[in-house]
Every structure is written in structure tokens, then in C-alpha cells.
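In this view, the complex is presented without one of its protein chains, the others remaining in place.
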Amino acid sequence: MAIKAPFQLLMLLGIVFLASSVCVSSRRSDQDQDQENPFLFKSNRVQTLFKNENGHIHLLQRFDKRSKIFENLQNYRLLEYNSKPHTIFLPQHNDADFILAVLSGKAILTVLNPNDRNSFNLERGDTIKLPAGTIAYLANRDDKEDLRVLDLAIPVNRPGQVQSFLLSGSENQESFLSGFSKNILEASFNADYEEIERVLLEEHQKEPQHRRDLRDRRRQQGQEANLIVKVSRDQIQELSKNAKSSSKKSASSESEPFNLGNRDPIYSNKFGNFFEITPEKNPQLQDLDILVNAVEIKEGSLLLPHYNSRATIIVTAVEGKGEFELVGHRNENQQEQREEDEEEEEEGQERSGQVQRYRARLSPGDVFVIPAGHPVAVSASSNLYLVGFGINAENNERNFLAGEEDNVISQIHRPVKELAFPGSAQQVDRLLKNQKQSYFANAQPQQREEESQRKRGHISSIYGGF
Amino acid sequence: MAIKAPFQLLMLLGIVFLASSVCVSSRRSDQDQDQENPFLFKSNRVQTLFKNENGHIHLLQRFDKRSKIFENLQNYRLLEYNSKPHTIFLPQHNDADFILAVLSGKAILTVLNPNDRNSFNLERGDTIKLPAGTIAYLANRDDKEDLRVLDLAIPVNRPGQVQSFLLSGSENQESFLSGFSKNILEASFNADYEEIERVLLEEHQKEPQHRRDLRDRRRQQGQEANLIVKVSRDQIQELSKNAKSSSKKSASSESEPFNLGNRDPIYSNKFGNFFEITPEKNPQLQDLDILVNAVEIKEGSLLLPHYNSRATIIVTAVEGKGEFELVGHRNENQQEQREEDEEEEEEGQERSGQVQRYRARLSPGDVFVIPAGHPVAVSASSNLYLVGFGINAENNERNFLAGEEDNVISQIHRPVKELAFPGSAQQVDRLLKNQKQSYFANAQPQQREEESQRKRGHISSIYGGF
Partner (left out) sequence: MAIKAPFQLLMLLGIVFLASSVCVSSRRSDQDQDQENPFLFKSNRVQTLFKNENGHIHLLQRFDKRSKIFENLQNYRLLEYNSKPHTIFLPQHNDADFILAVLSGKAILTVLNPNDRNSFNLERGDTIKLPAGTIAYLANRDDKEDLRVLDLAIPVNRPGQVQSFLLSGSENQESFLSGFSKNILEASFNADYEEIERVLLEEHQKEPQHRRDLRDRRRQQGQEANLIVKVSRDQIQELSKNAKSSSKKSASSESEPFNLGNRDPIYSNKFGNFFEITPEKNPQLQDLDILVNAVEIKEGSLLLPHYNSRATIIVTAVEGKGEFELVGHRNENQQEQREEDEEEEEEGQERSGQVQRYRARLSPGDVFVIPAGHPVAVSASSNLYLVGFGINAENNERNFLAGEEDNVISQIHRPVKELAFPGSAQQVDRLLKNQKQSYFANAQPQQREEESQRKRGHISSIYGGF
């Protein structure tokens, strides 16, 4: 990665903070990044559902098991699918609705219906809903690049639990067809069981016991061999026939993919771009009440402090490095303990909780959650690319707390500014007008940087200064 | 019941399997039918809410208390109402929405509104929503046949709990009117309490203590005497005046009953018929997001393997005998134990659970639940009549896994068939085309039956062969 000149020092200094990059201001107790910051899910908080030489599937820890503050996320799971060039994820269906977002690479997704099938060419930014129960398969059609797909799963049976039904049997797994008895299969296919077994099912019965034991052990370790398999260039060619691409014009199809970048960004300047598809804009997202967004923050830039009025956003860091700061209450995380012990008292904490900063460095694969109402800001130490799924998305508004446009603070009546802030209304207005940028800004404005470097000496960096 | 010739032997042999009719193939551990098959609720898993010589009301065990896999069914309860000819179920209201489906017999249902009332003649297949809080009474208007009505209840107060408010006081129960104080009753009816008591309430106060104790004991055993009472032919006549029947033309009234059989079946051939009313077709089912269906499987026939994409179906066997096979995962039932002990590990089971067959014989009164995404097949050893309520019904699709039409497997790309199945694409296609029927088929195709009888000797039956 080419680190641009003014940030080289930052990157070097950044190393200092790797060990304790979550922190609070000096008058608050320090917190261990991953243990104590419940809004952060480092990339190791995943479980490998499947892994072989062709790819893997990771499932993020349940939000509601991590912390009680995510009770409202109990029926949402985040998965990441990763596969090598010229491979295919074999047909299956799940008891969950999926929202797929392609993070990188090139795919062909085929979706089966009782009477037809639809194939779609997907690339970075393409997003599509896969309704629960849909049989689908996904090929990496590129010659070189890995395919990475992020999935938000919303289970329809048990809250927070996804079950997959694999159509294909193989050495290490059974097709769900093999769950039916011989008699049902013979009557269903109007054929002898021997033929059905030979053509559709693997013949596990003939395996010696020790091999089946081995298979069971492997399965428990997520090492099933044949869920993601190699596929030839010719076979890819055949899948590509009639495959449609995401519409370049509209993001409003009932079933076709839409690209997050096809519409104009809702916020954009030289420091970053913010793309977002809301339920109001796309019918696929309406019944699930989900929004999807993609945010590019340029190296050395800042997504200005803001909060979402009603949506909770699950954000995945896809590329680049940076830092987020989220403002909550002091006892947000410990509250759950108290709740069980002394329920009456707990209620008293609701308003009296002091303001608390939750801060963490971001690396690719990290996930963080921004609950509704909680102010947040994100800075990039190298070009940062984030993809977010928003829950409870309808009528969500993003209120910015700084910047020239859409700054909700500037709307306050003058006398209330006087009463609310220590400065005079005039001072407040002058301060608010100092920032000429909107939405995104320079994370370390030049003039002040120089000045502050003089003042503070060697630790001046966007991660330092506390 | 007249058993048709080719199935007489099957029926006799069937007896052999009565004792252990839930089973798994030889390489899986056997399971005790009712204990181990969480999807089956034998007809004894009910509680008698009320019983006298005129009829009874049964309430099925809570789905979510039976197994954690039915967490999403916690606010649904299934009731069966049964009454003798010329009886009436006295006025009451409940804190639950009801979907009523008449299983057999002939009824007059009267629904009260503040300013009018509506009476409906109901018969087999008639279905109607009774909104929460509606005061209603239900008469068996037939001279000979018992009335059987299946109710799906969706409580509005406490999840999974239905409270009834009886308007009529009688020897063994109190009218809810008696819950008001004398003063309120006197002011409300602008009458002396003595008159109100004489005309509207039973005079329990005058009963000696031992009689009230007896009444309490009886009530706890569900033996209240006067909830279902005799009604004369003349009285039935008066109730019938202006009673409407279910519309023969449309199934889309806001408040009138619709008959499941009035519309053309969605699947039909000589082996069976499948009737279904979805929320999209009927406004009464829309806000509750429920579908109702009725399935007739002819003796010796099979409803082909299929799954519902997002609906969970609660199926009641009304008449006839048969068997269902449902494909789930090995640990579906035990998962709940593990969940509490070792939460982290539990998540790992989601995908690695092996395929498991859940199989059970069906007799009238049995209930089974088909969760979304789970493949199922049902065979009939005598003409089988099933009625189902589907939860989460909107946009549900039924994907068939065998049969000529609507077979989702036949939509798979040829190269993916090669990769997914052990046979060649050609072999797979040939096998899929062997079944000329769709949706329903012969449970034991003639030609193969003869052949297999030769091979396997005397145990060839649709319940045997394992």
C-alpha cells in the first residue's frame, strides 16, 4: 500500500497505539479494546462455518450474546463468504432472508424458482436480497481475484439461528434429499432406489465406520471438503449465459441486484463519499426494513460527528485503516450485570449515566455497531471503505453535529444557544461557521496541525493527544 | 371404512409398525415417536379446557414449551371445538384473534357488533376470522352430525395465553358481569341489584360452601356444566334467520366466511387436491399474515417432497391415516440443551448438523409442524384429509423437489448438476423426467412395486423397507 506523504508519520506513530487503541479521556478509566468496547467486534470474533482450499464462510458472533445492549439485534446475523477464482458455492437454501453485498471480486449468482432461474453478474457494491428458502448458487467468475460477499441474515424460524439445506451430497456431507426414506424417494422419482442413490446421492452406507467418524470430526471443525468446489472456465461460460447485471439506471427492482454506487452519493466531497439505499428507495429492502450503505473516507479524512435517528447500523471495515469514536453512556456495558441484581436501581441509571467515549482502531474485517441516537465519527488513516447494514431503517434521519450543511446544532434558537452552551450565541455561531466542509472534512486541518505540533511536540497525531 | 383392494395388505402389515412408526434409516439412531420427534403432537398432547355431555374444547400444548425450535410459534395456540347436534356454545369473547376452520358438521356462527349482528351458516371447509374481543356464539345446527371446528388463536395480551370472558352465568361458572360491584351494576342498568341478579346473574351467594367447593373442583377438571348447552330445533330455526353462507364466488370478504374448497385447488390430480387461501387472496388473513390450506391425499398416494420457503405450517390430520417424513438436522431437538451449556459451540452446529429424518404415522387428531425450509412428504394409507394454518405466510413459495412441474431441481444449470450430484447431468435429467406426475403421485408405483416385491419378499409396503 502506498502511504501518502503527510500520513507516513501518522502510520508509524499509529503503531504505538495498536496495543491500547480503545481509550477514554484521561478522567475516565481505560478500557481494553475488544473486551470492554461492546460496540466493536474484532475480526477474530467469528466462527468458521466452512473452510476448504477453495474458500470459507465466517459467521460473526451473535450480537445479543455479546452484550445485552444488542437485544434488538437478536434476529440478525452477519456472514462473510470468501472464495478463490473459478470456484462455485453449490446449491443450497437457508431458513433466513439474506441481503448480499459484494465486497470485492466478480460473481455469478443463480437464483432458482419453480419455473425458471435467474443469473446475475455481480461486482463490488452489488447488493441483492435472497429471500428465505431460495435455492441459489454463487460462482467466482474471475480469473484472479478472490470473491468476498457480506451477508446479513434474518432467520425466519429460530431467532438468530440459520439452518442451511444442501442439495448436493458429497464425500463429507449429505444432501437433504438423503433425509427421505427409500420408499418416499422411489415413489417421488418413480425410480429404483439404486438409481436414485447412484445419480443424486452419495453412497455413505458403504463407507467403513472409521471414515464416517473422521468425516464427523472434520465437519465439526468446519472442514467439509465439497461445499465450495472448482469450476472450469467453460462451465463459468455456461453459467454466464443470459446473466443480467445490476441495473445502471434504477435501484428499485423487486428482485434484481442494485449497485450501491449507481446512484449519486448522498454526501460527497473531496474527503469522502457516502452511498446509501434505503427501504424507501428499493422494494427489496422494504419488508425487512433494512438500509445498505457504503462509505469511502479518504486517507486523512473524517466522517463528521453525526447520529442516526432510529436505525442501528452494523458496519464492516472492508479496506483501509481508521478509527471510530462512538459516544454512549458510562454504564452502557455494565448495565446488564446490575439489571439482574438490582432491577429497581438499574432504571435510575437511564438518564444519570455519564457520557462515555467508545473508541477503537479499525482494520479490514472489523465490525462495529452504531445504535440509534449514538453520536459517532470515523477517521481514516488510509483510504477506508466501509459497508453498513441498517436495521429499523424506515424514516431514519442522519443528524450531523458539525459541518456547514445539515448541521442540526445550527438550527437552535439564539436564546437557547445562550442557555445551553457556556459561550454566547454569537460565539457559538462563529464556532459553528468555522467548518466550511459538510459531512466529510480534513481529519487534521493543516493550519492547526502545524500550530498544535509546535505546542504538543512529538505526539501530535490523529490518534494521539490524550 | 371400506379399504380398497390393493391396500388391504398394506393396512394389515401397517399394524406391525404401529408400535414404532417413527424411525430413521438404519444408520441413524431410532427415536421414540412422540418423545423424540418434536415436530409431532399426538392427539393426547392436549388439555381439556371444558367438557360436558354436549361437547368439549381441547387446547394443544404450547408449541414453544414443547421445543425451543418453535420459539417463533410462541404466540400461536391451536384449539379444537367439538359439539353434539342441537347444542350451542354460549356467548363469550376472548383476548385473542381466532381463525376458525370447520372440519365437519354444520354450524351457525353469530358475531355481535355494538349495532348489529351477523349470522353465518358454516360447513366443512368454511373459514372465518373472529377478531379479538368479538362476542360470538356457535350452534351445531345439524340433526345428526357432530360439529368439529379447529381454531388458531393469536393472543393480544400475554403471548401464548388465551383468556375467555363468559357473558352467561350458570350453575358452575360466573358471568364476567358478576365481576362488577352492586353499585356499578345498579347504576349501569339503572335497576335494583336484586333484579339484575335475578335476570342476568346466577345467585351463587346463596349456595352452601360445599357446593361451591365442588364447583371449583369440577372447574379445575374442565367439567363446567353449562358452557355448551342443548338448543331446540325451533331455537336453531330462529338463529338461522338471515344467516349468510360462505360466498361461492369470492374468497375475499373482509368479514364473511370463505370456503377453502370454493376456489380451484392450487394443485390437483387423481392422487390428491391442495386448496389454499393466502393473505394475498383474503383480507381477513392479511394483518395476521396467516394462510389456511386443506389437503386431500387419496389412499395410496403421496404428496411429493417439497418445502415452504418462509411459512411454518401447523397441520392437523382430520380424517384418514398416513405418514409424514420431514427432513431436518440431527441436532435440531437436542440443540436446546447445548445452547444453555455451551453457547459458543452451539453456534458451530448450525451448518454442521447432519441431515435427519423425522417420521411419524398420522391418525385423526394428530398435529404436526413443518418449519420453513424443511423438506416434507406425506403419504396416505387411507384417504387422508389435512387442514393447515401457515404462519409468516406472505410471499411464501412452495418448492417441489420431485415431479414434472414446479420442480425446482430441474432448474439447475447442467454444469452445476454435474458438480452437485454424483451422476452426470444427463443421468440427473433422465431421473428427474421419470416422474410424470406433479405435486401428488402414486405412493407405490405399480411396476416397481411388483419388482421390489420380488426382490424384498414380504415386507414391501409403503411403511416398510428399512
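Order of writing sets the chain letters: A and B. Residues in each chain are counted from 1.
Definition applied: a residue touches a chain if its C-beta (ideal position, glycine included) is under 8 Å from a C-beta of that chain, and two chains touch if they have at least 3 such contacts.
Remember, predicted model here, so these are calculated numbers, not experimental data.
J.: Sort through B:E53, B:E195, B:E280 or B:E405 and give me the one touching the missing partner chain.
T.: Only one of B:E53, B:E195, B:E280 or B:E405 touches the chain omitted from view, namely B:E195.
J.: Who touches the missing chain here, A:L40, A:V102, A:L239 or A:L304?
T.: Among A:L40, A:V102, A:L239 or A:L304, only A:L304 touches the chain that is not shown.
J.: Have a look at A:N72, A:N113 or A:S255 and name the one touching the chain we're not showing.
T.: A:N72
J.: Please give every residue of chain B in contact with the chain that is not shown.
T.: Residues 47, 49-50, 57, 59, 61-62, 65, 88, 90-91, 93-95, 97, 110, 112-117, 131-135, 137, 156-159, 161-165, 167-169, 173-184, 186-192, 195-196, 198-205, 216, 219-220, 222, 224, 229, 231-232, 234-235, 238-239, 287 of chain B touch the chain absent from view.
J.: Could you please point out the chain A residues that touch the chain left off the display?
T.: Against the missing chain, chain A presents residues 25-27, 68-69, 71-72, 302, 304-305, 307-310, 312, 325, 327-329, 343-344, 347-348, 350-357, 359, 371-375, 377, 379, 392, 394-395, 397-403, 405-409, 411-416, 418-423, 427-428, 431-432, 434-437, 441-445, 448, 451-452, 462-466.
In the analysis below, only the chains that are shown with their structure count from here on.
J.: I'd like to verify one number: the distance from the centre of chain A to the centre of chain B, where each centre is the average of its C-alpha atoms, in whole angstrom.
T.: 40
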